[in-house]
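Here the complex is missing a single protein chain, while all its other protein chains stay put.
Let's look at chain A:
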Amino acid sequence: MERTSRTGALVTALTCCALLVAACGADETPQETAVGEDVDNPGEAADEAADPDPEDAVDADDAEVTVEHVQGETTVETEPEVVVTFDVGTLDTLDAMGVPVAGVPEVANVPAHLEEYAGGETSIVGSLFEPDPEEVNALDPDLIIVGGRSSEAFGELSELAPTVDLTVDNTDFLNSFGEQLGVLGEIFDREEWVEERLAVLDERVGEVSALADDAGDGLIVMTSGGEVTAYGPGSRFGLIHKDLGVAPAVEDVEEATHGDAVSFEFILEAEPDHLFVLDRDAAIGETGEAAEAVLDNELVAQTPAWENGDVHYLDEVVWYLVPTGLRSVETMVDEIDAALR
């Protein structure tokens, strides 16, 4: 009798554990995916540098520069020839600079102007989160760039070649972005070019902020799988509030950098004059319900933004996947400019 009951207890405890594991599993999946957001972007291929810039090749005289970046200081050969970047934003910037890139990660959705890097010319050196050391090594790079989603690979990659982390700080987006651009300017000896582009950008930002002063407030939301999350000034889309000066319709969303799940009542009560919408399902190539369909309901219809036709669907690839490239930032500023006019 005693024995049976003890076995019974043991067995019960075991099931209990198993059930807990099952339940936890169910709960954790979304969180894991939330942290690893956008991991799952199998993409396209590529290989050699598309248009080698003769100037860069000639000038390979082993001059070095020590640059400061997010994870310390790194000494890099100036105008490195073989460049691998795990940061798609940087790829965008390098492409704008005319610097050839030898290796990029596998990404599903790239902006149209970067498609050549996904089409077979450039080497694929792993995914955003998992670099493939062998592929990287095979290229024998002079410089590796990480940033954002790939910044955790810094340690592993810096053993292979000089590596810099150009992660942009979302809480101070434009300044941080300018600094990272400055680092690229130093390494590739394009300081003037960088300064010019930044000056132009600055001017545009000023123009948009002036518009924002009279445009009312705004709320940034993202839709995914039929559900809605709200983003504030401290978030990855904080540029809209902090740099471009659109007043946040809800002050305290600030706290959450990863977005807060909200109900449609929340949107109704926020009464935003502008609704900035990002369709994540579209951004990562999923076939979810379109943002338009999710937001098209009685509650959202009552907001000033909906009534005045001020619901702005942001370019999901630029805002969600490649927000830190030079041309991306320029596009983002243009989009908000158009939205506020």
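The working rule: a contact is a pair of C-beta atoms (placed from the backbone, for glycine too) under 8 Å apart; a residue touches a chain by one contact, two chains touch by 3 or more; residues count from 1.
Operating definition for what follows: contacts and distances are computed from a predicted model.
Chemist: If you had to name the missing chain as UniProt does, which of "TIGR02678 family protein", "ABC transporter permease", "Ferredoxin reductase" or "Alpha-glucoside transport system substrate-binding protein" would it be?
Modeler: "ABC transporter permease"
Chemist: Of the listed residues A:82, A:96, A:247 or A:299, which contacts the missing chain in the full complex?
Modeler: A:299
Chemist: Take the complete complex as the reference. Which residues in chain A touch the chain that isn't displayed?
Modeler: 5, 8-9, 11-16, 18-27, 29-30, 33-34, 37, 39-42, 108, 224-228, 230, 256, 260-266, 268-269, 280-281, 284-288, 294, 297-299, 302
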